[in-house]
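All protein chains of the complex are present and in place, except for one that has been dropped.
Per-chain numbering from 1; labels A, B, C, D and E assigned in written order.
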Amino acid sequence: MPDFSSFSHFKVTSPSKYVLHVEVARPQKLNSFAPTTWRQLGDIFNLISSDSRVRAVILSGAGDRAFTSGLDLSPETLALLSGTVKGEEPLEEERLRFYKHRVIKDFQDSISAVEKCRKPVIGLAHGVSYGLAIDILCAADIRICTSTVRFSIKEVDIALAADIGTLQRFPKIVSSQSWFKELAYTAREFGSAEAERHGFVSFVATDKQDAFEKALQLATLIARKSPVAVQGSKHLINYSRDRPVQDGLDYTAAWNSFALGTDIIQAATAAVSKKPIVFGNL
Amino acid sequence: MPDFSSFSHFKVTSPSKYVLHVEVARPQKLNSFAPTTWRQLGDIFNLISSDSRVRAVILSGAGDRAFTSGLDLSPETLALLSGTVKGEEPLEEERLRFYKHRVIKDFQDSISAVEKCRKPVIGLAHGVSYGLAIDILCAADIRICTSTVRFSIKEVDIALAADIGTLQRFPKIVSSQSWFKELAYTAREFGSAEAERHGFVSFVATDKQDAFEKALQLATLIARKSPVAVQGSKHLINYSRDRPVQDGLDYTAAWNSFALGTDIIQAATAAVSKKPIVFGNL
Amino acid sequence: MPDFSSFSHFKVTSPSKYVLHVEVARPQKLNSFAPTTWRQLGDIFNLISSDSRVRAVILSGAGDRAFTSGLDLSPETLALLSGTVKGEEPLEEERLRFYKHRVIKDFQDSISAVEKCRKPVIGLAHGVSYGLAIDILCAADIRICTSTVRFSIKEVDIALAADIGTLQRFPKIVSSQSWFKELAYTAREFGSAEAERHGFVSFVATDKQDAFEKALQLATLIARKSPVAVQGSKHLINYSRDRPVQDGLDYTAAWNSFALGTDIIQAATAAVSKKPIVFGNL
Amino acid sequence: MPDFSSFSHFKVTSPSKYVLHVEVARPQKLNSFAPTTWRQLGDIFNLISSDSRVRAVILSGAGDRAFTSGLDLSPETLALLSGTVKGEEPLEEERLRFYKHRVIKDFQDSISAVEKCRKPVIGLAHGVSYGLAIDILCAADIRICTSTVRFSIKEVDIALAADIGTLQRFPKIVSSQSWFKELAYTAREFGSAEAERHGFVSFVATDKQDAFEKALQLATLIARKSPVAVQGSKHLINYSRDRPVQDGLDYTAAWNSFALGTDIIQAATAAVSKKPIVFGNL
Amino acid sequence: MPDFSSFSHFKVTSPSKYVLHVEVARPQKLNSFAPTTWRQLGDIFNLISSDSRVRAVILSGAGDRAFTSGLDLSPETLALLSGTVKGEEPLEEERLRFYKHRVIKDFQDSISAVEKCRKPVIGLAHGVSYGLAIDILCAADIRICTSTVRFSIKEVDIALAADIGTLQRFPKIVSSQSWFKELAYTAREFGSAEAERHGFVSFVATDKQDAFEKALQLATLIARKSPVAVQGSKHLINYSRDRPVQDGLDYTAAWNSFALGTDIIQAATAAVSKKPIVFGNL
Partner (left out) sequence: MPDFSSFSHFKVTSPSKYVLHVEVARPQKLNSFAPTTWRQLGDIFNLISSDSRVRAVILSGAGDRAFTSGLDLSPETLALLSGTVKGEEPLEEERLRFYKHRVIKDFQDSISAVEKCRKPVIGLAHGVSYGLAIDILCAADIRICTSTVRFSIKEVDIALAADIGTLQRFPKIVSSQSWFKELAYTAREFGSAEAERHGFVSFVATDKQDAFEKALQLATLIARKSPVAVQGSKHLINYSRDRPVQDGLDYTAAWNSFALGTDIIQAATAAVSKKPIVFGNL
């Protein structure tokens, strides 16, 4: 496993072979995200993406109270967002807005790193899961939650149209646009039952420990499959989501024309011989 | 509130501050749509879109029997659709078809005005909700219905592939394409239970009064949020629905780079002080 | 009805006027697909598409055990997939990969023929419905299954990212991406209850006979509607799925400007007179 | 011909049957565009678009000195652009930016009305043709100019990225992106020779009178063709420009399936009999 | 070489190794296209596309007078276009329009076969090159012409918006939209000088013999290159034309990940050794 010890806002462990567990590790602050937090999130998932020893990732929040409460409204965050640097003259209006544009783009890129990570990511939500929590979970592949989770698309409550992923991804992963728009316009809380009924999560656990066990079981199962097949599937699903069916098929044909190879023969042989099989890293 | 008294087929009232209630007001004709009706629908929502005093809209049908039974097959409608003008020579074949093309486009634009309206629209369906009813409800943001509503994608029963929005929007707002295609090919009725299970509506009320109270409660809640956030969310959701996730993110970044401002500071201050906040119009 | 007797891997019958029943007819091999099977599938649906006497199609698998178990891993299939021709020199590496590219494209086209067929297709799944079964069902319009069906997106178990349609179509026809990705990455089985809850199927029958009766009832109902309306709806739904709402509307306006005609007048007259109506073929 | 006399900033005449000549008629101000001017431009072309008696349009600037020098920087314009209304409190920052957004969109729509007009538009440039002149000419179909015309993509000289059409349309209608970007970044003048060499204009006249005669000859020739064919061509060319070739072909097939009719038979008959033919209006 | 002798409207020869010469062979009818002609055109290019022995194609018209004068307005053509079959009742209006829709789509597909053919196609135009001639030449890769060629986008002269490719492809392959629209709206003739200046053709020959020699020299040169590189280039250029640059890059990366192989090593070795190299077929 790579060394993640320099990431001060996260704890990264390997609960089983090929599987990483990434925890937002600021429980005393409800795992809220300062600029450092979101940058580290992006950096960690970029690292994982190109580490061939990892095959599945679990993403959760440390502590009992929250996956994340959203943005950390500390002075550091406010200074970043407002573009003020101590001792420097404030930017004039339009340059300040260009500055904000770049902050938003960087923030978006950090969240998108979860989606772009080649390995499947299982998001585990518990406790307070507000605002940014939804953005991040939408960028994960599989979502599970505890029965007592408290979700909210919180942004309109701070007078903001959500701008780092929820408005783009949430409607494409759930079953009811009427329900989604109600949540987006009112910022009301919703719980595990609604989240499951509308497909936002695919498993509701009794508590956080139970949720982690479910996540680990899924991650371990995925990690036993051919990484060529699993990572190819993630890439092709995301590619196809954004395009006409025929474009997805055309790209997939090109992709599999190079990606098909020895793993298939191994898998076929194993199927016949009933012997376990260990695929090479990718 | 603007003056809507000249719209003869509609009744427009303001049940609470910032909220408008638009009713199709032809109950004796099951609120069916003559050409005048659909043009007025478009004009009303275009007006609302640019009226900064409005923040949420409820759209329903007057009377007990129907949201709308669909097209009003009166002589006026038939004359419009067939391109015949009293006392004039009939159009030759291809010019007649050009004429029909323009009628369809105009009709589509009237329905799309509900979707393009900057303010959230809550559609309330009850009784007979056939054909055009589905087209209009699909263009609304949030859908609620009474328990006894009778929905039908009715168009194939008049030998028509639905052409003013249902085939485009319905499949993008519900959860099951298999269910949708069955409805579209058979025109069979479906009720509130199916509509809720598949996400077409997000609330089922016991009766029309109950439905209106739910709608008003939602509209009032939305009207209290920052209109910058709410209207931005509607615009960005609709923009992103039609595009790849990354295109949605890019546009959103540009949008929020001009839309972020004083409302956020007010909202943050209010959150700390626990004092109510009144946002400016937009 | 056209003559389908030359298609050795299929049985095609007409259980009622305008309705065809296409059965994969290799029950002794669990209806698995050899190259001959998939090419015949494509050819049959291309034929049906342009046969004006057909108005609805039921697609199922013969026998009690399986809709289809997926790819038939016979020597014929393996030879095709590996690009080896008896008595000829093997292809050098890159030409072999070009060869594979063409095989994948041809295979995709055979499955897409079900979607491109102008007539609605009702897929009936029972027993083992693995891999290819999902690809084919996704290309159908309406899906029904028996209560004991055993579905699996099986491809990762043979070290393959699914490449003939499932990754493109499945996420666009069901309600939960979290659930879909779990299925795609783990290849675990799922049954009728899950399939119904997430909208993959819209009817669960007690057994295969019951399922067929439901399918036939749907097909017969569809066959009584105007084929101009039904086939237009299928075409316009598929066109609009892949494009922005406005593009779907624009194309639909052009389409209906030529497709509207006498069937509407007949349908309107029949509605008034309450007399049955028989629409012409298309 | 419709009555255009209420448009104070334009002069509209009909130099020959079916042909309109639209002139920006503020020569004393170098035909610069105040808000009234651009709104009238949009209104005029919207009117022309649906007037079946018009088949071709010539667009030019009155007087000897300029097609248009660009924006009229009068107090009226500045007040509109700055969002200040006499006697009212100034808007707070973000609402001011929303206001500006709407001004830009409205301005864009006025220019786009030239492109969306169903009838072909021939743009005639002479003298000073700066900024807005380029935006408008890009929205025309055919461009001709005098030998002494002075073109400039002037916007960067007022610290502005051109936002009403030039950056979108100019690169799609000329031959060299290197040349285009040089013009866009430097705002340098270019003349008729360069404009012709790179395909921006397709005819260079000796003087304005000569240019008008060329334009009139073209317009008259176009007006003699079937309006079904000419207006269909404009619509299909613009539709196809923005889409993949196959999408353009699909839409065109649907379009011509309703647009083909009696004009073709007339045209064929006329071709045999060598007799002149007069097509009906559209 | 495959056997093309059954194609009665064409003559196909092989003027040098790997090169085919396809001639429209109805000189006595100015090589005009009857339905048989365009269907054979599509069939021939589909055959060539999958024949690995062919590496480049020259397409021209037999005789001295015309590449093709366009549609052959014979009774056979008129019967096909009008949907009348001897002895059968005429179709009612809307079914007739569906019929026409299918004829247009089939006709489009025949022309598109030239573009979809995997091998580069060099179009050689001489004499009368009207209407359909432009559609076909646009689907070719490289265009050369004689100095006396007479081009015309002729469709508006028969009251038709061109519907088999010119409106889609021509503007994407030439340098001036102003020039293109003038040609499309007026149907005026243009010659070799204009065609060359605006990039429609890339070589003007003194006469037909000279043109053929130039075409053959080009075809022979192309045929000596690696077919993996040449056919990949054609495919990737056409794919990228219709998509954003980044989509083109992504698809190209997947494509070359399977297409790169032994030819490169051979080419590199040959470059060093200065020895001629013969690439394998594809």
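Keep this in mind: a contact is a pair of C-beta atoms (placed from the backbone, for glycine too) under 8 Å apart; a residue touches a chain by one contact, two chains touch by 3 or more.
Keep in mind it's a predicted model, so treat the numbers as computed, not measured.
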Contact set of the excluded chain (shown chains only): A, B, D, E
Touching the absent chain when the full complex is considered, from D:Arg26, D:Arg97, D:His126 or D:Arg143: D:Arg97
Options D:Thr84, D:Gln168 or D:Gln246, residue touching the unrepresented chain: D:Gln168
Option from D:Ile158, D:Ala193 or D:Ile265 whose C-beta touches the chain left out: D:Ile158
Touching residues (missing chain, whole complex) on chain B: 239, 250-251, 254-255, 257-258
Absent-chain interface as seen on chain A, which is shown: 92-95, 97-98, 100-101, 228, 258-263, 280, 282
Residues of chain E (touch criterion as defined above) contacting the omitted chain: 120, 141-144, 172-175, 198-202, 218, 221-222, 225-226, 228-230, 232-237, 240-241, 243-246, 248-249, 252-260, 263-264, 266-268, 271, 279
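Here is the rule we use: only the chains that are shown with their structure count from here on.
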Rounded Å distance, chain C centre to chain D centre (Cα mean): 48
Length of the line joining the C-alpha centres of chain A and chain C, rounded to whole Å: 34
Multi-chain contact residues (two or more partners), chain D: 93, 228, 254-255, 257-260, 263
Category of the chain touch graph - line, ring, star, complete, other: other
Which chain pairs touch, all of them: A-B, A-C, A-E, B-C, B-D, C-D, C-E, D-E
